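Right, one structure below, let's go through it.
Every protein chain but one is kept in place in this view of the complex.
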Amino acid sequence: MKRSVVTGAVLLGIAVLYWYLADGIPKSPMSGSVGADGLPKLLAICLGVLSLILIAQSVLSPASEPAAAAADVEDTGDAEFTGEGFFLALKMLTIAVVYVLILPVLGYAASAGLLLLAIAMFFGRPFGFQVLAFASVGAVMAHLVFVTLLGVRMPTGFWPSLGWF
Amino acid sequence: MTNLLYVFEGMTSFPTLIAAVVGVLWGMCGGALPGISTAIAMSLVLPFTYGMDPSSALVLLGSIYIGSEYGGSIPAILIRTPASGSSAAAVLDGYAMQKQGRGGEALGLSLVGGTIGGLIGLLMLTLMTQQLSKLALFFTPPAYFALGVLGLSVVAAVSPGQIVKGLIAAILGLMLATVGSDPVSGVTRFTFGYPELLGGIPVIIVMMGIFAISELLIQARERHWPDEVAKGKTKLVLPSLKKLWELRVPQFIAVILGLIEGLTPGGGGSIASFMSYNEAKRWSKNPEKFGKGSEEGVIAPETANNVVALTALIPTLSFGIPGTSNAALLLAALLIHGLHPGPLLFSAHPEVVYRMFGGLFVANIGMFVFGILLLSPLIWLVNRPKAYLRAGIFVLIFSGVYSINLSEFDLYMVLAVGVLGFLLRALSFPYLPFILAVVLGYMIEANYRRSLLITDGDHIVFLQSPLAVGLLSLAALFVLAPLYRQFRNRKSVPSATNDIA
Partner (left out) sequence: MKMNWQVVALSSAVLALSVPPGWAQEKQAYPVKNVTMVMQSSPGSGGDLFLRGVSLHLSKYIDANFAVENITGGSGAKAMAFTAKAPADGGMLMGVSPTYINTSIISKPPVGFSDLQPVVRLFLDPVIVVVKGDSRFKTLADVVAEAKTKPMGIKVAVGEPGGLEGQTMVELMQKTGTKVAVISHDGGGDALLSVLNGTADLGIGEVAELKGQLDSGELRPIATYSDERINGYPDLPTAREQGIDMVIRKFRGIIAQKDISPEAVKALEAAVPKLLEDKEFKAWYQQGSLIPAFQPREEFTKFINDFAAAQKDYFIANKVITQ
C-alpha cells in the first residue's frame, strides 16, 4: 500500500467522523442562519473531496508523486521520511508520555531530571557521570526558575507525604 | 508644547526611567520563557503598580509588553520554540537561518526590526492617537472577515504539485480552530466533554506543538550524530543600514498590518505577524527564499509584533477598548489609578499620557541595548552539544506549557498537536497553511456569521462595506492569478515544470 493512499483513507475517515460530530452540535436559536454546524460541515465535505482526490492522484499517476512531494518542502530534510524515522519518533513520544504520567507522582524536579537524562541518552550520550550531572543540574535549574522564581505551582509528587519537609 | 515637555519629563524623570528599564528587562526575560506570556509577565508586577504614580505604572507595564514581544522571538529563532503566539512566525525563517549558522544575523534582524517597529508604533501613538483611533471604526465584522480571508488566501500560493496537500492542511487547521465554544451562539463544539477545551485550543499550545514538539520528533532520527555542535558564528550580527534599506518593503508591510491589528480588538500579535509574513512573501522579489532563511521573512513578523505592542494602546487610551488582551492590563492599571480611558483622557490627564510616551521611548532604546548585551551569551548556550540542548528544550516546553493552566491535559494536548505537526511534515504536507488556518480560522468564521446576523442571512452585507469589497477582491485576485498563470503555462508548454512558487 502506498503511503499517500493510506493517508487519504485516514483523512477520509476523519472527514466522516468530523461530519458525524458536527451533526451532533446542539441547534441554538442564537446561532444565526449559518449555524454552529455550518462551517464544520462545509469543512468535512471539503476534506472528504480532497482526500478522495489525494487517493485518486496517487493511484493514477504513481511515478510523479515523490517529485511533486519534494517540490515545496518548507524545511530542508523533511522529505523522504523512512520507517525508521517514524519508529524513532514514536520512541521519543513514548518518553514524553511517560514524563507526563510520572509528573504527578514523582513531582516536577525529579521528573524533569529523568526527562533530561532520558532524552540525552536517547541522543547517544552514554550513561555516566556527565549525563547524571547534566540531568541533576538541569532539574535544579528548572526548579529554581519555574518554582522558586516564578512561583508556578508545579506538581510536588509524593514527596510531601513522606513528611521530610 | 506642554505635551512635549511631558514627554521629555517621562524620558528623564527617575521613576519612569527605572520603570522603563526594569520593565523592558523583565519583559525580555519573561517573554523568552515559553508559557510565561506577556499578560502573565505583566500581571506579576501589577500589584506593585498600585502604589506607584500613574505614569510610572503605565510605563512599567508598557515596557514589559514591549520587551516581552521581543523576548519571545529569541527561543523561536534559536530553538524553534515560540514562547508566544506572536513570535511564532519568526520560527519560519529565523530558525531556518539558525540552522544555516546564521542565527546571530536572524536575532540581529529581529532586534533591529523590533526596535524600529516599536519606535514607529510609538510615534504613531504619540502623534496620531486621536486620528488613528477613527481608523478602527472601519473594521466592521464584514471587513474583518475579508481581512482574514485575505490572510488565508496565501494558501493558494503553494506550488501546484502541493495544492491538494496545502488545502488539506488548511482544512485541518480550520477544523482545529472550530474546537470550543461556538463564537456566535456559545454552544460547545468538539469538546468531547472536556471543560479544558471550552475556550478552544490555545494558539500558544498549537504553536509549541506544531513547531517545537514536531521538530524534536523529526530530529529523533538524528540520534546517530551524537556529538555534533552547531556550526556558525556565535555572535549577534546587527544588520547594516544598507541592508535595512533593502528590507524596507517588508518593514513597511509590517507597520501597516501591525497598526491594523493593534487598532482592532479581535486581532493581536500572532495575526499581525503571520499576516505580515504572508504579505512580505507575496510582495517580495524573492518569494522562493521564504521558509529557507529569508531575511525578509524574519524582519516582517518581528517588526509587526512590536508595532502591535504600541498601537494596541491607541484604542486602549482613546476608546477604553484594549486592542489586545495584553493592553487590557494597561487598562487595568489606568482604572486602578482612577483614570478612565476615553476621548477625554488626553485633555483631562495629558501629563500621565505623555509622560508614559516618554517612558516607552526609553523602553524601546533599552530593549535594543539589552538585546545586544543578552543575545550573544544565549547564542553560545544553544551551541552546546545537541543531545543536551534537545533535552533542555523538552523540559522548557513542558514546564512552560504546564505553567499556563497548571494542567496535565495541556501537556497531552501539546504532544497531540506535535504528533499532528510531525505527520504533516513527515508526509510532506506544507504546514504553513495549517498554521495560518489555526491563527485566522476563528476570526474568519466568527466575523462571517456576525456579518450575516446584521442582514438576517443576506450576503449583500459583504458588498455594503467598501473595505470588505476591496480586501475580498484582492484576495480573489491572489487566488486566481496563480491558477491563471498555471493554466496558461500548461497550454503553451505541455510539460510545464512546477516551480511557480
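By letter and in written order, the chains are A and B; residue numbering begins at 1 in each of them.
Here is the rule we go by: contacts are C-beta pairs under 8 Å (C-beta built on N, C-alpha and C of every residue); 3 or more make two chains touch, one makes a residue touch a chain.
Note that the coordinates shown come from a computational prediction; the quantities given were computed from them, not determined experimentally.
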Wait, the hidden chain, what does it touch out of the ones we have here? A, B
Return the single residue from B:G31, B:P341, B:G418 or B:G441 that touches the missing chain. B:P341
Which listed residue (B:I74, B:L109 or B:V184) would be found touching the missing chain in the intact complex? B:V184
Touching the hidden chain in the full complex, which residues of chain A are there? Just list them. 26-30, 148-153
Could you list which residues of chain B touch the chain missing from the display? 15, 18-19, 22, 25-26, 29, 35-37, 39-40, 42-48, 50-53, 56, 60, 136-141, 181-188, 191, 193-199, 264-266, 315, 319-322, 325, 328-329, 331-332, 335-336, 338, 340-345, 403-407, 446, 450, 453-454, 456
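Convention: only the chains that are shown with their structure count from here on.
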Could you state the distance in Å from the CA-based centre of chain A to that of chain B? 22
Touching residues of chain B toward chain A in the complex: what are they? 33, 36, 44, 92, 96, 158-159, 161-162, 164-165, 167-168, 171-172, 174-175, 178, 182, 184-190, 213, 216-218, 220-227, 291-292, 385-388, 390-392, 394-396, 398-399, 402-403, 406, 408, 411-412, 415, 419, 422, 425-428, 430-432, 445, 448-449, 452-453, 456-457, 498-499, 501
Write out the stretch or stretches of chain A touching chain B in their complex. 3-4, 7, 11, 18, 21-22, 25-26, 28, 30-34, 36-40, 43, 46-47, 50-51, 53-54, 57, 64, 67-79, 81-82, 84-86, 88-89, 91-93, 96-97, 99-100, 103-104, 108, 112, 115-120, 122-125, 134-135, 138, 142, 145-146, 150, 152-154
